[in-house]
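Note that this complex is displayed minus one protein chain, with the remaining chains in position.
We just call them A, B, C, D and E in the order they show up, numbering each chain from 1.
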Amino acid sequence: MGCVPLLSDEDAAPQARAVFDDIRAKRDSDYVNNFWRALAADPALLASVWERLQAVMAPGALDPLTKEMIYIAVSVTNGCGYCIHSHTAAARAKGMTPEQHGELMAVIAMASQTNALATALQVETDERFRA
Amino acid sequence: MGCVPLLSDEDAAPQARAVFDDIRAKRDSDYVNNFWRALAADPALLASVWERLQAVMAPGALDPLTKEMIYIAVSVTNGCGYCIHSHTAAARAKGMTPEQHGELMAVIAMASQTNALATALQVETDERFRA
Amino acid sequence: MGCVPLLSDEDAAPQARAVFDDIRAKRDSDYVNNFWRALAADPALLASVWERLQAVMAPGALDPLTKEMIYIAVSVTNGCGYCIHSHTAAARAKGMTPEQHGELMAVIAMASQTNALATALQVETDERFRA
Amino acid sequence: MGCVPLLSDEDAAPQARAVFDDIRAKRDSDYVNNFWRALAADPALLASVWERLQAVMAPGALDPLTKEMIYIAVSVTNGCGYCIHSHTAAARAKGMTPEQHGELMAVIAMASQTNALATALQVETDERFRA
Amino acid sequence: MGCVPLLSDEDAAPQARAVFDDIRAKRDSDYVNNFWRALAADPALLASVWERLQAVMAPGALDPLTKEMIYIAVSVTNGCGYCIHSHTAAARAKGMTPEQHGELMAVIAMASQTNALATALQVETDERFRA
Partner (left out) sequence: MGCVPLLSDEDAAPQARAVFDDIRAKRDSDYVNNFWRALAADPALLASVWERLQAVMAPGALDPLTKEMIYIAVSVTNGCGYCIHSHTAAARAKGMTPEQHGELMAVIAMASQTNALATALQVETDERFRA
């Protein structure tokens, strides 16, 4: 499976290995997950994605768990199995309860349904919703 | 524009008119937006979607603003212009600040990017992410 | 609007003009809709799409109205406004009733919802569903 | 595989177990497929989806096989492997022939192609296609 | 796995078998990949797709490797694992280097991100971009 090899620490170039080490340090875990090992064939891309991810997912006006749930919503709609699995695990690690997961599912299902209906009927946007 | 007419109160069947009235009462506003007027050609579908929407979006384990932002994330990814407009307006009405909107945009953009990369490389899911 | 000009009969190359004429003859109508006029900048592509469309949409094991409704379902899910409009018009011309349209909407909405849920939960396919 | 456990009858809560029993009764089969077992962690969501599915897929202005083929078309376009498998099996159980399956494939492929072209060229909708 | 059987040379109908033979001859390889074996249940569809594919992917105003990379970009965005795998292999066979693959990934990721942002903000198209 996979279109590229998952690079081990030994096979990764030094710039990629440095990102692996930063992932370990920031997450306080020895584990580097497959997404980063797949990106490591292109160390500049790997570094860019990792840097940006940290900036985007840091606590700010939205808390980290809310951000994870938004991430899951996008990933579900894009049908990315890898991201659904990894961010569901991340959301649980950040405290998502089964009740919150259930409501997240219900909102995603509801939006998918009304998105389809509004698109199917080509409903014109109300003037009052425009900026 | 639109694939169906937007039914006025006068043109809507009694069952659809009753949903319009319930929307007005629950939202404490005289305005019924186009989505509901487009659905009104099929009163049973209209009633079903309106009932379910209220149940799903009610406060629960997730607060209403968080639900609106998840709704926006799905709608953006599905490319539903109507729903993006209406739920962005709804999120603002529920207190979404410009800073929160900016972070919502950033998370959606980030997820879209890593969804594409994980899919493009067909990265195999790590065993530890599975239930 | 549009990324290419909509070619008039005068501006279209002879091979494209021949396709316009065939569309008129087959549909027994003088009107050539915008999709074909946009494709006319590339007469070979225009001819290929028009030929294939006739073959695919001809009566066969499925009747033409059923094919139009399947076409609408795909177009809604892909979010193609042009195709939703044109194939909804075509389905009505082939006899789609408001009741059938309403049920088509309901099935599309239902599938969109369960697609999202099965994807969100990454449900493993049952052995008995495999060929 | 999967982001949630597939609940057995023993592990499911009574409200979820009641839905399992209803599925068995309505389908006249002892088998409860994985989708429902995955949803069972949230019995209210499970019950809501099951109720709505029965209403939508019941015979009406469209026959059940036509509804299944529309369901497949949406599921293919959304890329939901689970739903493609389960609804292809359901369509066959309702009598879909290989010829009908082949034509369904051809229509889905055709629509996917023209959806892409109309979107790529940003073709403006003809006035006559608007409601 | 799969919704249809992968037909062997023995099980394929003569018209399908002829397409298999043409694939072998044109590719100068004895191997017929699964996509064609899955389509073989409908020999007319199989023949049509194979004929069109050859015409589209032939050298022309764009070189074959550029066409393969465009094919990958579409397949990633549609989330088609099979096509991502097969066309990544094809691109490599046509000389795609790791550096080119890395830049292809970066462009796909960038476009996915700005597509999401332009959609999320519902940015109006500048007059100067219209044809």
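To be clear about the criterion, contacts are C-beta pairs under 8 Å (C-beta built on N, C-alpha and C of every residue); 3 or more make two chains touch, one makes a residue touch a chain.
Values in this document were obtained by computation on a predicted structure and should not be read as measured data.
> List the neighbours, among the chains on screen, of the chain that has been left out.
Missing chain, whole complex, touching shown chains: A, B, C, D, E.
> Determine which one of D:C3, D:V32 or D:I72 touches the chain that has been left out.
Only one listed residue reaches the unshown chain, and that is D:I72.
> If I consider the whole complex, including the chain that's not displayed, which of A:V4, A:V19 or A:M105 touches that chain?
Touches the omitted chain: A:V4.
> Mind pulling the chain A residues that touch the left-out chain?
1-5, 48, 52, 55, 125, 130-131
> Provide the residue numbers of chain E that touch the chain removed from this figure.
Here the touching residues of chain E are 1-4, 6, 31, 33-35, 38-39, 49, 52-53, 56-57, 60-62, 66-67, 69-71, 73-83, 85-89, 97, 99-100, 102-104, 106-126, 128-130.
> Which residues does chain C use to touch the chain missing from this display?
Interface with the chain not displayed, on the chain C side: 3-4, 41-42, 44-45, 49, 74, 78-80.
In this text, only the chains that are shown with their structure count from here on.
> Return the chains common to the contact lists of chain C and chain E.
A, B, D
> Among the remaining chains, which ones contact both chain B and chain D?
Chains that touch both chain B and chain D, as defined above, are A, C, E.
> Would you kindly tell me how far, in whole Å, the mean C-alpha position of chain E lies from that of chain B?
Computed value for the inter-centroid distance: 34 Å.
> Averaging only over C-alpha atoms, locate the centres of chain A and chain B and give their separation in whole Å.
21
> What is the distance in Å between the mean C-alpha positions of chain D and chain E?
Using C-alpha averages as centres, the distance is 26 Å.
> What positions in chain E touch 2 or more of the other chains?
Within chain E, the residues that touch at least two other chains are 3-4, 79, 84-85, 105, 109, 116.
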